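One protein chain omitted, others in place.
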C-alpha cells in the first residue's frame, strides 16, 4: 500500500490522462470544447490535509453528481419510507435515461434516485413553496456541506439544460402519467436542471465526498446535517448505481461509493477515510469520465480503498 | 451494538419467522411442501465460534448460492479477464431469468454471473474433460472450502431441475446463438443443474460465507484456495447482484455481500468478521427467503455489519 | 349473403349489444358515465341510401378516429415520401401508447400513424401558420368529407384531453429528443388534442368511411379531395394497424379497413361498397368498442365484406 501524497496523485494523473482520448466531451455543455478534452484534475481531502494533482482550477457543472445532494435533502425532508415509496433503490441495467424500463416494469416508481427519472422524482421531494425556494434550500445545503459559500449556478448551463431537456421532459411526463410525480413535471424539471448547473471545482467535489465519507457534519460547526442512516443509504445506492451502467464494474475495480456526472466530474466517498473530487471532461458512452475512471481505479489499488478486500501488492 | 450470542440469534429468528407467511415454498423442489414453509434456521461462524438458532439440521439444495462457487472456480481456472470477456459484472434490474434483457442489449454476454444466463455461461468456464469431471472439481472445491467431505448432490433434486429446465435451456440456446457459450448448451446446463442440487445445512452455508469473508483459505490446511483479488471481485458482485432484484435494497438494509437461492438459502460474507448461513424455504416473488431476508437485516443492525456505516443505537 | 336493410342492422345491433357488458366506458371522457355503457348505434352509407339501427343521435368525440383524417391532410400537404420519412407504416404489436417500443428500436420515427406517437408526429405535418390555422384546416377538411358544415370541437373534451395528456406529452418529448418532431411538442399536442375532441354521430362516421371507401370525392361537388394513391395508403394502414392491438384479429374476422377510437367509435371503409359508422362507448382493454367490434364482424359475415374471401353461408 502506497502513502498518499501529491507526488503519488501526480503520478496517477499522468498515467490516467491518456485514457481521455477514449472519451468525448459532451457538446451540449456550453463551456466544453475540444480544449477541455485532455484535462484531468483530482483533489483528495482527508479532513486533515488536501492533496491535489492535475488541473484543479476548472469549474464544471455538477450534472448528475447533484443527484446525491438532492437525495440527501429529500431524505432529510421526508424520511426514508416516504422517499422510497416514490423511488426505488435497485440498480437498473439500462441506460441512465431509459424510459422503456419504466414502462416494462409497469411500476409507478423509477428504479433508483441515481438515474434521471429517479432524480427528477426525488427533486419533487425537496420541500419549499416554490422552485426558487426549493433551489435556495439546495444551494444552502450544498454550501454548508462543502463549506464553500461562493458556490453558484451557471445561468448559461441552466439554459442549455433546459433547451436540451426533451428526454428528461419525456421521463417526467411519463412518471406523471403513472402517478410517480407529486409535483407538476415542469417544476420538478426546473429544479433538476438548476441543480445540474451548480459549478464546482475538484476541491468542492472532494468536500462533498468527505462529508459523506464521515458522519455528515458541517465542516464549520461540526453539527450533523444528516443522520448516519440516511448517509449510509445514499452511499449504498452510490455503490450499486452511482456510475451509470458501469456501476458494477466500479464496485469491483474501485470498491467504494462513487457518483459521476456527464460533465466528467466524479465524487468518491471512502467510508471513514477520505473524500475524492475528480474532473475529467471526456466521457465514455455510458457517461463516465474515461480518465477519471482510470484514476479512481488506480487510487483504489494504490491506497487499498476497496471495501471488499485488498489485493496483495507484493504478488 | 449487541453482542453475538445464541440468545441474540434465537431472538432474531423468533422476530423474523413471522415473515415466512409472506412467502411460498418453491413447488418444483421435491422435498418442499407446506410443512417447510414456517421454517427458519441460522448459523454464524466467526472462525472461532459457531452460533446457531432455529432449525439447523435441514438440508436443502444450494440452488443459486452455487453460482458464487462456480464463479470462484471459473476465476481460478481462466482468470478475471477471460471470465469477464464472457460474462458481465453489471447489475441487471430484471428478473433473474430474463431473456429479453439479453436480446435488448444485443450483447454477446449476460449481465453478470449471478443471474441464470450468466451462471450457465460461467459453468462453461469450469475446466474438465467432461461434465462429470467438471462437477467432480466443483464438489472437491466446495468440500474443501466448507471443510465438509460429506457434501453430496441429491439425484432427486437434479432430476427435478432437469425436467423443469425449459427456461434455462432457452437461455443457454439463446446464448449459443449469440456466441456467448463456449460449450454445448446441454453440457453447461447439466453442470449447472448438478451444482444447484448440492445439499447443505446452515452450517455449511456459513462456512462458505466465512471462507469468502476472510482470505479464502482451506479451513484444514490454511492454504489459500483463491487469490484475494478474485475473492473481492466475487464479493462485490454479490453486493450489487447477489439478492436477485432486491440486491439494491439489501445493499442498503444489510450492507454486506449476500447470495440467495430459491431453496430459501442465504450465504452472507461479512468481510473480516463472519460467515452467515440461513435457510428459510418460503421465498418472495423475486426469489429471496422472506424470513431469511428479515433475519439478515436484523442481524446487520444488531451487530453493526453494514459496510456503509453504522446507525446510532441510542437514538 | 344477406340483403342490407334496417331490419338486418337492427338484428345485428340486438345480437351485438350484450357484448357491451364486457367493456368499460373511458372515465376521462366528461360526458361518459355508466348510462352510456349499454349503448350501440350504427349507420351504413352506400352513397345511395342510409341504413340505421340502435342509438344514432349520440355525439361522441372522434378520439383516435381523427388519426386517419390527420393522415390524409398530411399526405395532401407534404406527400407520401415526406410523411413516411417522419413516421413508419409498420404494425407495432405493443399498446397504442407504448414508449418503450420507440426506445427499443432506436429509431427516429414512430411505427405508424395510427398509434399515439405516430399521430402526434403526423399532426406536426399539417400545414398552417399556427395551431389555430392548422386546426381550422382540419375542420374545413372534415366538414367537406362528411358534407356536414355543423361539425364542431367540444371545448370540454379538449380541456379533458389536455389535462389528462401526460402520457402523450411523454411521447411527444421523447420524439423531440430523437429528432422525430418537426414542431414544438406542445403545439403538435395541442392540435392532436383538438382533433380528438371533434364531435360526431354515427352518420358522420359513416360518411368519413364512405369518402374513403370510394374515390375521395367531396359529396357536394364531386371534386377529388385526395389522390387515389393516398387514399389506398391510408386504408392499408387502417387494415394493418387501425384497431390497436387487435388489428390482426379484425383483419381476419372483418377483413376491411377500420379505425377505432377510445370513445367507442369505429369507422369502416369497405372499398367500392360502403362507409360504416358505429358508436358503442364500452371499450375493451385494447381500446376497441366491444359491442361495436362484434357488430363489425357480424356485418362483414352477413354482407360478405371480407376482402380476403367469402365463407360459405350454406355450409
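As written, the chain order gives the labels A, B and C, with residue 1 at the start of each chain.
Here, a contact is a pair of C-beta atoms (placed from the backbone, for glycine too) under 8 Å apart; a residue touches a chain by one contact, two chains touch by 3 or more.
These figures come from a predicted structure and were not determined experimentally.
S.K.: Relative to the complete complex, which of the depicted chains are touched by the chain excluded from display?
M.R.: Contacts of the omitted chain with visible chains: B, C.
S.K.: Among B:82, B:127, B:167 or B:224, which residue is in contact with the omitted chain in the full complex?
M.R.: B:167
S.K.: Among C:88, C:261, C:280 or C:293, exactly one should touch the missing chain; which is it?
M.R.: C:88
S.K.: With respect to the chain omitted from the figure, which of C:79, C:147 or C:248 is a touching residue?
M.R.: Within the whole complex, the residue contacting the unshown chain is C:248.
S.K.: What residue numbers in chain B mark contact with the hidden partner chain?
M.R.: 98-101, 103-104, 166-167, 169-174, 176-177, 185
S.K.: Which residues does chain C use to touch the chain missing from this display?
M.R.: Interface residues of chain C facing the absent chain: 88-94, 101, 111-112, 227-229, 231-233, 235-237, 239-241, 245-249, 251-252, 255, 257, 271, 306-312.
The rule we apply is simple: only the chains that are shown with their structure count from here on.
S.K.: What is the set of chains touching both chain A and chain C?
M.R.: Looking at chain C and chain A together, no chain touches each of them.
S.K.: Whose Cα centre is nearest the centre of all Cα atoms in view?
M.R.: A
S.K.: Could you say which residues in chain A touch two or more other chains, in rising order?
M.R.: Counting only residues that touch two or more other chains, chain A contributes 101.
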